[in-house]
Structure formats: C-alpha cells, structure tokens
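Submitted below is the structure of interest, expressed as structure tokens.
A single protein chain has been omitted; all remaining protein chains appear in their positions.
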Amino acid sequence: MAFLFGCAAITVITTAGIVLVLGSETIHFFRATGESILEFICGTQLEPEAVPPRFGILPLIWGTMLIAIGSSLIALPIGLLSAIYLSEYAPRKLRAVLKPTLELLAGIPTIVYGYLALLLVTPALKGILEPIGLQVETFNALSACIVVGVMIIPMVSSLSEDVLSAVPRGLREAAYGLGATKFEVSTRIVLPAGLSGVVSSFILAISRAIGETMAVVLAAGLRPQLTFNPLTSIETMTAYIVGVTSGEASAGSPEYLSLFAVGMALFVITLTLNVISGFVLRRYREVYQ
Amino acid sequence: MSVSETVAAAAAPAGPSPGDPSILTTEQLSVWYGTSLALKEITIAIPRNRITAMIGPSGCGKSTLLRCFNRMNDLVAGARMEGRITFDGDDIAAQGVDAVALRRRIGMVFQKPNPFPKSIYQNVAWGARINGYKGDMDDLVEKSLRRAALWDEVKGKLHRSGLELSGGQQQRLCIARTLAVEPEVILMDEPCSALDPISTARVEDLMDDLKADYTIVIVTHNMQQARRVSDMTACMMLDEASNGNTQRTGIVVEFSPTEILFTKPNDPRTEAYITGRIG
Partner (left out) sequence: MTPAPLSPSYEPERQSRRILGPIFGLACLVATSTGVVVLSILLGAVVAAVIRGSQGGSVLGTLGHLLTSMQSSTPESAGFRAGVVGSLWLLGLVAAFSIPVGIGAAVFLEEYVSAGRIRRIIQLNIANLAGVPSIVYGILGLALFVRAFGYKNLAFGPTLWAGGLTLGLLILPVIVIATQEALRTVPNSLRQAAMALGASRWQVVRDHVLPSALPGILTGVILALSRAIGETAPLLMVGAAGSILRLPKGPSSRYTALPVEIYNYAKEPDPKYQAVAAGGILLLLALLLTMNATAIVIRNRYARSSRG
C-alpha cells in the first residue's frame, strides 16, 4: 500500500519537479541578466553571445507560432476529414485496415520525420519553387511545417474519430429518416454534435506541434528571426533549447540559464493549451455521457 | 398549401377503395443480416390513411420490417433484401432507388426520443431546410408544432434546446420534425416505449388525429396499445422452422383488421400470443 502510494506520488512529484526546476532556474536567469519579463517575452533581439547578452525571445515565439500555424493548416483539415471518413463513410473492413495504419504512423519517432524533411521535403520544395523564382533555404520553416503537420495528422484523426463515433446513433438515424444525405448527416448533425471533442483534439495537436523538437531542429534550423517568409530559416523555442545544450554555454552562465526560462515559457504555453483542451472535452462528455 | 391539404389531395378517399387501397405493399420480402435470415417471405399490404400496427414477441423482426419501408436497413453493414416493396405502386426495394428521396416521403419516429442537440425551432426546421423548403420557415415550424400538439407548450421557448424538454415532449418534437417535411407515411418504431403513461396517451391521441392525413405504421410490444390505436394489425412470430438454430427468422402469421385479430384470430399462433402463451 505504501509502495503503491509512493508510485502514484512520483507522478505528482514529477510535476512539482518540473515546476520547481523551471521556476527556480528561471528566477536565477532573471536575476543574473537583470532583464524584465516583458523584455524577455517581447524583445526582438536574441544575442546570447553579445556583450552584454540580449535575451528577447519574441523571434522564438514567432518561429514556434509559425510552425504551429503552418502545421495546423495541413493537419487539422486532413485529420478532420479522415476522422469523418473513418466514422461515417468507411466500410467496416477498410476501417479495420486504416485505423492500425494511422496508429503505426503515430508511433514513428519524430527524428525520422526530421530526417525526411531534409532528405525529401526540402529538395522537393527547391525543385518546385526555385524554377518559379523563389529562393528556398536549406533550413526553412515550410519544410518543418509540412513534416510536423503530417506528424500530427494521426493525433487529430484518431481523437476526432473517437468523439465522432461516440455521437449517438439515434441522431444519425433521425437525420437519415428525414431524407438527409450522408454529407448532410456528417457535416450538419454529427460534426456539430461532436464539435467540442473535435476542437479539443485540435488544441491538443497544436500543443503537440508547439512542443515538437527534432523535426523542427533538423528542418527549420537555428536562426532566430521575425519573418513572414516561410522559405527561410527560423528558430523555435524547442530548437533554441537544444541549441544551447549542444553549444558551449557553461553551467550557470546567462545563456545556460536562458534555456530554463525558454523551457518555462514552453511549459506554460503547452500546459495552458492542454488544460483548455481537457476542459472543452469534459464539456462535450457532459452533454452525451 | 397546408400540410393537410397536400397530403389529403394526394391520398385516396378514406376506406379501402377499389382503385388503390394500399399505399405500401411487400411481396415475398426476405431480409438477411450477413448470412442470417431475419425476415422470411413477408407479404402484406398497408392501407392508406389507416393506422397499421405490428405486434409480436421481441426479436421477431418487427423493426426490421418497418425499416425496410424507408430503406433504413441500407445503413446497416451486411443487410440485404430480396423480394418486392411497392410504395404508391413503385418498386422501392430495387437497387437504383434513391433512398434519400424516399425517406422524405416516408418519415420515421424512433423508439427513444432523439431530438437533435439544437433549438426546438432548428429541430423542426432542419429537415425542411435540407429538403429545400422555400416557404416561410416560421409558419412551417408553428404549423408542424401545432399539428404535433406541442405548440402551446413550447411557443415561448422556441430557441431553447430540444434536449431540455421532457421525454414525452421530445417525442412529440420528433413527430413535429417529421411532419415538417410533409411525408405521406409515418413509421413509428415503438414510439411510446420510453414514455410515461400520460405522455403515451397524448401520443396515441395525436396518432388518431394524424390518421386523417397520413398513413401510420406502428411497431409496438404493447398489445393494448395496438388494440387502442390501430385499424389493421399484423402479428409476427419467429419462424418455427428456424428455432433451435442460432438465427432468428421473423414471419407474419396473421394480418387482419385489429378487431378481428384480437377477438377471432384465424391463426392459432396469434391466439397463443395475444392470450399470453407466447412471448
């Protein structure tokens, strides 16, 4: 009993550990650099090696947003459409094949997607866009958006399909009974009824894209800049953290401490999104369960 | 043109006329789910502007038969039918029939009230809207709700969710929703089984009222209800030839005017069922 309680307590201690580690080192960071939180979040210059160093992480936040938005543009519609297909259209046998395939995709390590971006996606983008006069850098945001988008499709489709299939059968029958087509039943009865569950899966997928590291490091590069051009290199918060660790920063230096502050920002953003997603999903469950 | 005028104009005069007394007929209709035979060689004729009840022990295929009339079984994977079903003389069991168009003309009310998670107004308007209703929607909603004897209870809260209504009100909302697309036939699958006795009485009164303009086919496990509301009754049974097997095959053992079926049944199995020896 004490052992079992200890096991459960470890999960709580982990959370406490994360908050404590990020919190205390973030405070160290702000003390050591004398920056304000506002300068940190809204500053546009990120030059850890300059004298004095500058830590404005707005370019990182922007890079992260760019990846999140770009990958969502790919993953949300495709994921939702395939969820609708699996739950409303697919014959049972086809579904039995497609669902495990999607699960298999979800289990592929992100490093593989990152490699794919370098090997396949970026050369393809160069091949398509450079003949029409667009310069594509070897590390570019678009390539990262594409692979991260593909990566989170299974998450959107599988979670959305769960909620769409759970929409009571009686609603579908009622709609068909009034002479509705499959399209009308899917988009105007089933989808609205499962909407909060679908939204919840969207938020979770965006949160996942924000926290994604390896695919972004390999595809989008490590150049922090505020740009609207997705064909140039950017840096995300996760990539910055990896960059600092693999660099020369010595423990306790402002640059080293900054990785905790950026980690804190990342943690707060993803946690907020996850909590919102859980809240939305509970609202959905209240209606039907 | 009002709901009642339309259908009355299209319908034959009340009572079995020599011209076309039946609106729906089946000939040698058999239904399979996968490899198991669910209905065997059903031949009945549903009279126009009457209430026809289907009774029988549970699992004998009453609902399956009902769902053949609006091709609702199409939605079940592995369901297949053979034989003929006619609606106004047209074969509707054939392959190329447009089930969507058919279902607008043959409405359905389900066992469990299943309003959409939308407002009361939207519940009624939805079916009409997808069917391209061009008239005044407010009028149609009011007319349908009045016809379903629900208007006075909901007129002040049309924009509240349909799920807030009581079970009996929800079921009448479902009937109103069906009426709003102007069907010719209304199929009712045990519409009162989830309702309390008072709500049941209201729905039964409503059915009697709707009979003038619509043909109603009701599946019920309640023999008293069949006797109270219906003009014709079909008694269905499990085929004895299939007993002992894993499959449960339904057949119609008797189809007679209700009064006769309950007082002087022709078939000994009907008698056994209505006196409580089967089921």
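We just call them A and B in the order they show up, numbering each chain from 1.
Here, a contact is a pair of C-beta atoms (placed from the backbone, for glycine too) under 8 Å apart; a residue touches a chain by one contact, two chains touch by 3 or more.
Quantities reported herein were computed from a predicted structural model and do not represent experimental measurements.
Of B:A45, B:V97, B:A149 or B:A201, it is B:V97 that touches the chain left out of the display.
Note that of B:L29, B:V181 or B:M236, the residue touching the chain absent from this view is B:V181.
One of A:I153, A:L171 or A:I234 touches the chain omitted from the figure, and that residue is A:I153. Although one chain is not displayed, chain A still touches it through residues 1, 3-8, 10-12, 14-15, 17-18, 21-22, 25, 77-79, 81-82, 84-86, 88-90, 98, 101-102, 104-105, 107-112, 114-116, 118-120, 150, 153-154, 157, 179, 181-184, 186-187, 204, 207-208, 210-214, 217-218, 238, 241-242, 245-246, 251-252, 259-260, 263, 266-267, 270-271, 273-275, 277-278. Contacts to the hidden chain, counted on chain B, fall at residues 1, 6, 9-10, 88, 90, 92, 97-98, 100-102, 104-105, 128, 130-135, 181-182, 184.
By definition in this document, only the chains that are shown with their structure count from here on.
Between chain A and chain B the centroid-to-centroid distance comes to 50 Å (mean Cα coordinates, whole Å). Of all the residues in chain B, the ones that touch chain A in their complex are 70, 72, 75, 77, 100-105, 107-108, 110, 112, 114-118, 126-127, 130-131, 163, 174, 177-178, 181.
The touching residues of chain A, counted against chain B in their complex, run 91-92, 168, 170-181, 184, 188-189, 192-193, 287.
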